[in-house]
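Note that this complex is displayed minus one protein chain, with the remaining chains in position.
After this line comes chain A, so read on.
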């Protein structure tokens, strides 16, 4: 179990130190600083020194460290806890970095006390924590009367710890955002090495009372390809020509009744108030990659490198991609890159950024089906050491957002809201396809 939690800045100064068990001393912070922060090469996020184990994650400019001693600690638990702490911090004060931590000492200690007792993680859900761990400004209205406080505690420990029963809205609304992060890794030869989509369904629920919701997607019944083969025929005809999507894996917010999903695959839940990630999914089947990049990089002479990069938008014409950024790496000994000036109308702008060792090509908008080229020539400084290791050619990476488009073809089929009072609900759905790890080797 977790004996202590520390937060360090990059210099190794302790920002937060909270001991939860008597088996560690504050001085173990020095151990961590010496062996991890100042050590040049760290090969693992798990560091064991004697019988003290350190589990650290890096976030922004701080290290978050969980310490355990003498025990066969559950390691994923320690890391999930650290990540959770960061997430909570972000929800409370926006950003979890050195400045934010320094400004919110008291709050962080308060949160730590609530979410960890004697090294055992407790309630760590923001929705229930915010009821009794309140930031300075909100405190006065919430400094609750005894009756109120017991409501809080019942809720925090109850089966639906994430929702108060007495929420009222005049207009009942639900916003659903389906955000897909597209990961692609293409080999030099143009074959797909790895392609998958990790999607998140974000829900903003402004609903009165304790509604029970049911959520449906156009996914194929039966998880995974093997199960899909068995039941593929029947549902296809039922929904006509509409494509059904194979989902490899689901992860649900804790409000989803997992027990119900397993047998009959209905996603049913009582939503928390406000914004939350209802589910995450991952799929590898039947993906339409929004963009393809065909790079041709040839070495004309030892000091000249020619780039011909073609980008093709593969999504239908009715969609547009925004914020397209393509980063094309150049060798570290590049002096200048020529030929970036001449671009056709609407093909964006490109410039060479020496500090990142790459050509950054930005296109504000690309219509579906469009194709664009970049021709450039990099001039390299002649290298003195002829025996030097050749340039390792990092992959070309890409960033973009395509609105109302999903790479997997996933659609929300329905969202039904059942509540005792039977009110009408207004529902909104948006889709986004974003670039996750979108890389092309060349």
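The rule we apply is simple: a contact is a pair of C-beta atoms (placed from the backbone, for glycine too) under 8 Å apart; a residue touches a chain by one contact, two chains touch by 3 or more; residues count from 1.
Rule of thumb we're sticking to: contacts and distances are computed from a predicted model.
**Q** So one subunit is absent here. Using its UniProt record, which name fits best from "Cns1/TTC4 wheel domain-containing protein", "AP complex subunit beta", "Guanine nucleotide-binding protein subunit gamma" or "AP complex subunit sigma"?
**A** Protein name of the absent chain (UniProt record): "AP complex subunit beta".
**Q** Among A:60, A:177, A:248 or A:275, which residue is in touch with the absent chain?
**A** Hidden-chain contact among the options goes to A:248.
**Q** Out of A:282, A:347, A:362 or A:434, which residue would touch the omitted chain in the full complex?
**A** Candidates A:282, A:347, A:362 or A:434; residue touching the omitted chain: A:282.
**Q** Quickly run down the residues of chain A that touch the omitted chain.
**A** 1, 14, 16-18, 21-23, 26, 42-46, 48, 50-51, 53, 55-57, 68, 70-77, 79-80, 82-83, 105-106, 109-110, 113, 117-118, 120-125, 132, 136, 139, 143-144, 146, 149-150, 152-154, 156-159, 161, 183, 185, 187-188, 193-194, 196, 198, 223-224, 226, 248-254, 258-259, 261-262, 277, 280, 282, 387, 389-390, 392-395, 437, 439, 441
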